[in-house]
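Structure first, commentary second.
The complex appears here without one of its protein chains, the remainder shown in place.
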Amino acid sequence: MHEEAPRSLRRVLPTASLFLKRNPPVGARPGTLAIPKGALRPQIHVMSFDAERIKESDVEDVQEIRKLLSTGAVTWVDVRGLGDEKLLRELGELFAIHPLALADVVNVPQRPKTESYEGQQLFICSTLNLDANGDLKSEQFSVFIGKGYLLTFQEDYEDGLDPVRKRLRDNVGSLRTSGVDYLAYAIIDTVVDGYYPVLEAFADELEVLEERVMRRPRPELLVRVHEVKRTLMLVRRAVWPLRDALSTLIRDPVPALTDSARLYLRDTYDHCIQVSEMAESYRELVSELTNTYMSVISNRTNDVMRLLTVVTTIFIPLTFIVGVYGMNFDNMPELKTKNGYFITLGVMVALGAGMLVYFRVRGWLGDPDDPGEPGDEEK
Amino acid sequence: MHEEAPRSLRRVLPTASLFLKRNPPVGARPGTLAIPKGALRPQIHVMSFDAERIKESDVEDVQEIRKLLSTGAVTWVDVRGLGDEKLLRELGELFAIHPLALADVVNVPQRPKTESYEGQQLFICSTLNLDANGDLKSEQFSVFIGKGYLLTFQEDYEDGLDPVRKRLRDNVGSLRTSGVDYLAYAIIDTVVDGYYPVLEAFADELEVLEERVMRRPRPELLVRVHEVKRTLMLVRRAVWPLRDALSTLIRDPVPALTDSARLYLRDTYDHCIQVSEMAESYRELVSELTNTYMSVISNRTNDVMRLLTVVTTIFIPLTFIVGVYGMNFDNMPELKTKNGYFITLGVMVALGAGMLVYFRVRGWLGDPDDPGEPGDEEK
Amino acid sequence: MHEEAPRSLRRVLPTASLFLKRNPPVGARPGTLAIPKGALRPQIHVMSFDAERIKESDVEDVQEIRKLLSTGAVTWVDVRGLGDEKLLRELGELFAIHPLALADVVNVPQRPKTESYEGQQLFICSTLNLDANGDLKSEQFSVFIGKGYLLTFQEDYEDGLDPVRKRLRDNVGSLRTSGVDYLAYAIIDTVVDGYYPVLEAFADELEVLEERVMRRPRPELLVRVHEVKRTLMLVRRAVWPLRDALSTLIRDPVPALTDSARLYLRDTYDHCIQVSEMAESYRELVSELTNTYMSVISNRTNDVMRLLTVVTTIFIPLTFIVGVYGMNFDNMPELKTKNGYFITLGVMVALGAGMLVYFRVRGWLGDPDDPGEPGDEEK
Amino acid sequence: MHEEAPRSLRRVLPTASLFLKRNPPVGARPGTLAIPKGALRPQIHVMSFDAERIKESDVEDVQEIRKLLSTGAVTWVDVRGLGDEKLLRELGELFAIHPLALADVVNVPQRPKTESYEGQQLFICSTLNLDANGDLKSEQFSVFIGKGYLLTFQEDYEDGLDPVRKRLRDNVGSLRTSGVDYLAYAIIDTVVDGYYPVLEAFADELEVLEERVMRRPRPELLVRVHEVKRTLMLVRRAVWPLRDALSTLIRDPVPALTDSARLYLRDTYDHCIQVSEMAESYRELVSELTNTYMSVISNRTNDVMRLLTVVTTIFIPLTFIVGVYGMNFDNMPELKTKNGYFITLGVMVALGAGMLVYFRVRGWLGDPDDPGEPGDEEK
Partner (left out) sequence: MHEEAPRSLRRVLPTASLFLKRNPPVGARPGTLAIPKGALRPQIHVMSFDAERIKESDVEDVQEIRKLLSTGAVTWVDVRGLGDEKLLRELGELFAIHPLALADVVNVPQRPKTESYEGQQLFICSTLNLDANGDLKSEQFSVFIGKGYLLTFQEDYEDGLDPVRKRLRDNVGSLRTSGVDYLAYAIIDTVVDGYYPVLEAFADELEVLEERVMRRPRPELLVRVHEVKRTLMLVRRAVWPLRDALSTLIRDPVPALTDSARLYLRDTYDHCIQVSEMAESYRELVSELTNTYMSVISNRTNDVMRLLTVVTTIFIPLTFIVGVYGMNFDNMPELKTKNGYFITLGVMVALGAGMLVYFRVRGWLGDPDDPGEPGDEEK
C-alpha cells in the first residue's frame, strides 16, 4: 500500500492457508471475543479535526477518547492491534457497538461485508499486501462510521493509511471539511488502491512462469503454478464480497452516507471491479499454463520419439544384414565372392541413405526446434 | 462437533452413498412414516427454563411433556432416535405438527429447508461429522420453532449440542432470557460450526494428496482423489440448500423469529457462506489434482523416453559397426590391417562421445530431476 | 414405478434418441393431431368416487363418460393409448379442451410444462422407466385438472399408478375426500417417485464402470460411458422442465389448486429437486470417468515404457560389448589372452548389476503395480 | 423447410463464416441501405383474403399494392429478394416503415429480435436450411405485423412457406378468419419448424463421427468435428436470440397481437426451446468427441507400446546371449563342449517362454482388441 516499487511475489501460502478457522470454539456463545494468539497490544491513535484545527494524540485509556470526541467536527479513532479484550470491550461500550459487530471485528477473518446497526455503519474489508519477503499478507480492516466519529480497527501496527493522514494534516483538498463519510471513503479507497501493486506482482510472476513453461517444463513449475492459483483464490476471496459490500453502500439507503460520498464510493467500486476483472484474467491465464505445460511436454515426447524412431529404423535393418553375413554356415556363396563385402557395404549405404531421404521428405528430420521450412511461412 | 482436535478423513463413501433413497415405498400415501431399519428407539430430553429456574428431565411418555410445557418460559424438547412410529405420531399430535412436516422429519434424508406451518416454523438441516473411524457422517437435524417451545429431532444419540446445554445450565449470556428463537439460533449455529472441523480435515487430506501426486503418482491416488471429490459433493449437498434456508429465515417475514434473532442468524448465514466458499475452493483444488497427476505422468514418460532414446541412439550405430566387422566375407581388407581394430575402437569412442556432447548440448542429459542449470534461475 | 427391486440399466439409447421429432409435418395447421405410427388403441378407465362410494368402469364410448361425470364428487378419466383420433377429438369436445392443448397431449414428446386454460389446468410430464430389458423408457404423461374431474393421458397400457388406484379403492387416507387437486397431486407424486429406481440403476452402473476403468481401461468402456452420459441427458430433459412446471403450480395463482394441495405439491417439488441434483452429481461423476480413463492409460503407458527402457538400457550396451569381441580383425590382442572371455563376462555382469542398482535407486524397478514402499504410507 | 426427407449435412462453413460483416460502410449515416452484391431483384407476391374470398397476384409496381390493401380483411405482402433500393424505399413509404427498421430488414444479417414501432411490430428471425449440396444456409426473415396487413421480406426466392399459402388457398382451419396476428404466427411457426430437419442432420452426422472416432481416429476427423462445432455455433446464433424475441412477443403488451395469437405463439416458443436444448445437447456431444478422440489415441499408443515392449524385452536378452557365444575369444570353454549349442538353445527357449508367461500373467498379451477374459464380464 506504499508508493514504493511493488514487491515481487516471492512465496505463497500452502493449501491450509485457504482454510478459514472458526475462531471462537464451536458452541461458544455469540459475541465471544476470541483474541487470536500473538495478537498485538492495541495502539489507539486519535485525530480530531475540523476545517481550521487538527489535533492528534496517542491515547492509552479509552476514557481519554470520550473527551477528544467533542474536540473537532470529526474524530477518527484508529485502533491497531486486537490483543486486549478489556480495552476492546471498553471501546465497544463507549461507541455503543453491538456485541456481534464487535465479535466480527475481533474474530478475524470475516468475509468483507457491510452491516447497518443503529446509529452506525460497519464496513469490513481485507487489506492485501506483499511483505518484505514477498509473502501475501491479508489482514482484516474494519470501519465503524458513526455520527461525528470514525472508528477503524486493524490487526497490525503498519498500515497504508499514511497518505490519508498526511492529507488531513496538510489540509489538502476537502478532506477536513467534508464530514465523516468522505473520510471513510478516502480510507476505503486507499485500502482498495493497495490491491493494485499485489496484482502487478501477479502479472510479473505469470510472465516469468509462462516463459519458463515454454522453455523448460519441469514439475517444479507446476507446483509454482498451483501456488499462484491458490494465492489468486485468496485475492478473490477478498475482492468479490467487497464488491457486494460496496454496492450495498452505494445503492441501499445507508443513513451514515451522504449522496456526495456515495458518488465518490462509486469510483472506489469501479476500481474494485477493475481489480476483480484482472484477478479473473489471471486465473484464466494460470489455467492455461497447465494446458501449455501438457502441450509442451507432449511435443517434446514426440520429438524424442521421432529421433529414436529414425535412428532405430535406419540401423536395425542394417544390423540384421551384417548379422546375416556374420553367420557361420559352411555354404554361404556370397562370402566367397571377391566384392561381396563391398557390394554389401554399398547396399547398406544406399538403404540408409534412402531411409534418410524418406524421413526428410516426411518432415521427420531437420532440427526439431526449427519452426518449419521457409516456404512454410509464406502463407 | 466436539471441541477436540479434528479427526482426519479416513475413509470416504462410495458412489452409491451419493444416492438418496426415497424412503416410503413409491406410491405410498403422503405422510407415511417410513421408519428406517435400525433406527434408534427415541430418547426424549426436556429442558424447561426461564431466567431464574431450569428443569431437566428424560421423559418416556409423551404425555409427560404436556405438563413440562407450562413449567418455564421456554421448553426445549429434544428427541434423539426416530425408531418408534407411535411415539412420533403422539408427538405430532401433541405439537399439532402437519403430517407432511412429520414425514419430512422421519423420512430422512431431506434437503435442508425451512417451511412455515401455522404456529410453527420447521427448519431442517444436516449435521456433518467425522466419526472415530474418520468416516464422514451426515445426519438430519430438524427443529420446530413454536410458541414457547422448541422441538428438535435427531437421528443419533450423540450430538454436538452439549455446549448449548451447558450454557443453559450455567446461565451464561442471555440464552435463558432471550426466548425460543434465540435458543433456535444457538442450536443452528452450533450445527453449522460443526462443519468447520470437517472442512479442516479436507484441507489436511488435500495437502497430503497434493504432495503425493507430485512425488509418486499412482492410480491408487486417483481413487482417493475421486473419493474426496465425492465426499465434497456430500458436503455441498448439505451446505448449499442450507444457505437458501437460512436466507429465507432472515429475509422472509417468518412470524416465529424476532428481529434480534434474525440479526444473530445473519451471523450464522455468514458462517454458512464461508463454509460453502471453502468447499468450492476445495473442489477446485481437487479438480486440479487430476490435471497435476496427468502432467506429472507425462513428464515422467518424457524423462523415461529421453533416457531410452539417448542409450539407443548411442549404441545402435556402434553395434552396427561391430556387426560389420563381424561379417565373414573372405575379402575384407580392413580386417587384415595391423591397427584396424584399434582404429575402429577409436572411431566408435569418438562417435559415442560426439553423440553424448550433442545430447548434453540439447539439454537431454543431466539428471532429469535437476530443475535446470543455475543460470536458469537468474532471471 | 413398481415396488419390485429396481432393474439394472442394460442398454441405453443411441445419439439419435436424443432427437425430438416434430411430429405433425412442418407447416401443418396448429392443432393437427399427428397420431404416431404404432400408437395403441385408447382404453378408457373411469373411477368416480366420493367419500362413501366408488364406481369403476371401462368405457368404450365417450358418451358414457358424460353420465359417469355426475356419479361422484370426483371423476378420474384415465386414457391409455393415443391411437384413435376420432375418440380423442370426442374427448376434447366433451371436456372442452383447447385444440393446442389436445395437440400437446397427442403429439408426443412435449417438454414438461403446465398451462392454464379456461376452467382447466394442463400438466405435462414424462415418466421414466426401465423396461424388462433394462432399456430406459420415457413416456409422456398428461393431466387435465378440471372442476370435479381429472383427465389423464398415457402412451402405454402399463403404468405405475396402481398404488393410487388401490388407495382409492381401499379408501386409505384422505384421497377419497380431498378433491380433484389432491388426487392430481397423488398421481404426479407417484410419477416423480418413479424416477428414483431409474437413478438408482445409474448409481449401480457408475460404480461398476468406475471399478472397470481403474482395473482394465478399454475403449469399449468409453462407449459405455458415453451411453450413460447420453441417457443422463434424457433424464435431465425430463426433470429440469418438470421443476419449473411444479414451481409454477406452487407459486402462481392457479385456480384449479387449493392451498392445501399446493402444500403437498411442495413435497413433490422437493423430490424433483433431489432427483435433479442426483442427476447432476452423476453427470459430474461420468465426466470424471473420462479423465480417469485417460490418467490410467497414461499411467500404464508410463509403466510399459519404464520396463522397455530398463531392459533396453541394460542389454544394448552389453550387446555392443559382445559385438566388439565378435569382430574378425586379425589383430585383436584381447582375444588371445587366457582370461579375456571371463574378464569380459565379469565386466558385463558388473555393468548390468550396476545399472539395475541405479534403476532401483531411481525407483523404476519393483512391481509397477506396487503402490510404493511401506515407508511411503507412514506419513 | 420442405416435407421431403431431410438432407444430410454435407459441407460446413469455415471460421470466416462466423464473422458477421457490418454491411453499410463504417461511419455511414443510420438508415443507409446497403444492398448486398448479388441480391436478387425483388418479387412481390400479394395475397388478400377474408373468410369468403382470396385474391392472389404478383405485382411489379408498389402502387398496385395500395389498391390490393383494401381488397380483403387481411393482406399479406411477401417480398422475396432485396436487390432494388428504390422499390424497397417505396415500400417503406407505403407502409410508413421507420428508416432504422427498413435498414434492419435490408442490411442482413441482423440478430433475431422484435421491435415495436408506431402501428407496426417488426419481427426478425433466421431461416435454417440445408441446400441441395448439404450446405447450411441461413437467411434473414423479417415480418412487419401491421393493421390489416402483413409484410414479409426474404433474401431468396425459394422459401418454406408454401404449406401456409396452401392452407390459405384451401381455406383449411381458421387461417382465413383469424386476423393478421394468427397469420403471422402460422408463418413464424413454419420457419421454426424448419429447424428440425437441420438438427436431425446434425444427429446423423454426430452418430457417424462417433463411430469413426472410435474405430479409426485420424486428424481428418478432428477437422470435421470442428466444422460441426462451428456450424452448431451458427445454429445457436439463430435460435437463442429468437427465444428472447418470441418471449417478448408473448409477455410484453405488444398491441399488434391478440391474446389468442399469444397462446399459439407460446406453442412456437416451446418448439424454439426444444430446438435450442437439442442444439446444446449436440454441442456437449461434440465436445466429448474430442475427448474420446484423445482417449482412443492414448489407448492405441498404449497397445502399440505394449507390443513393442513385449517383443523387445523377449528378444534383446536372447540376442545378447547369442552375441556372447559369437565372440571370438580363443579360450571359451563352452564352445568346445559337445552339447553347448543345444543347452544354449534350450536355455534361450526357456527364457523366452518364461517371459511370455510373465507377460500373459500381467495381462499384456492376448489380442489388444480383446475386451478382456471371459471371467471379466461375469461381474
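For reference, chains read A, B, C and D in written order, and residue numbers begin at 1 within each chain.
FYI, a residue touches a chain if its C-beta (ideal position, glycine included) is under 8 Å from a C-beta of that chain, and two chains touch if they have at least 3 such contacts.
Bear in mind the structure is a predicted one, so any value in this text is a computation, not a measurement.
Contacts of the undisplayed chain with the visible chains, over the whole complex, involve A, D. Only one of A:Gly160, A:Gly179 or A:Pro241 touches the absent chain when the whole complex is considered: A:Gly160.
Among the residues A:Met327, A:Ile343 or A:Val357, only A:Met327 touches the chain that is left out of the figure. Of the candidate positions D:Leu222, D:Ile250 or D:Ile273, contact with the unshown chain belongs to D:Leu222. Residue-wise, the contact with the chain that is not shown comes from D:Arg237, picked out of D:His45, D:Arg169 or D:Arg237. The omitted chain makes contact with chain A at the following residues, 1-3, 160-164, 167, 172-173, 175, 185-186, 189-190, 193-194, 196-197, 199-200, 203-204, 206-207, 210, 214, 263-264, 266-267, 270-271, 273-274, 277-278, 281-282, 284-285, 288, 291-292, 294-296, 298-299, 301-302, 305-306, 308-309, 312-313, 316-317, 319-320, 323-324, 326-332, 363-364, 371-372, 376, 379. The omitted chain makes contact with chain D at the following residues, 14-16, 18-22, 25-31, 98, 100, 103-104, 110-111, 113, 115, 208, 216-220, 222-223, 226, 229-230, 233, 237, 290, 293-294, 297-298, 300-301, 304-305, 307-308, 311-312, 315-316, 318-319, 322-323, 325-328, 332, 334-341, 344-345.
The rule we apply is simple: only the chains that are shown with their structure count from here on.
Both chain B and chain D are touched by C. In summary, the pair chain B and chain C forms a contact in which the copies contribute largely different residue numbers, shared numbers making up under half of all those used.
The angle of the rotation superposing chain A on chain B, based on CA atoms and rounded to the nearest 5, is 70 degrees.
Chain A and chain D, compared by their mean Cα positions, are separated by 41 Å. The set of chain D residues touching two or more other chains comprises 326. In terms of inter-chain touching, the protein chains here are arranged end to end in an open line.
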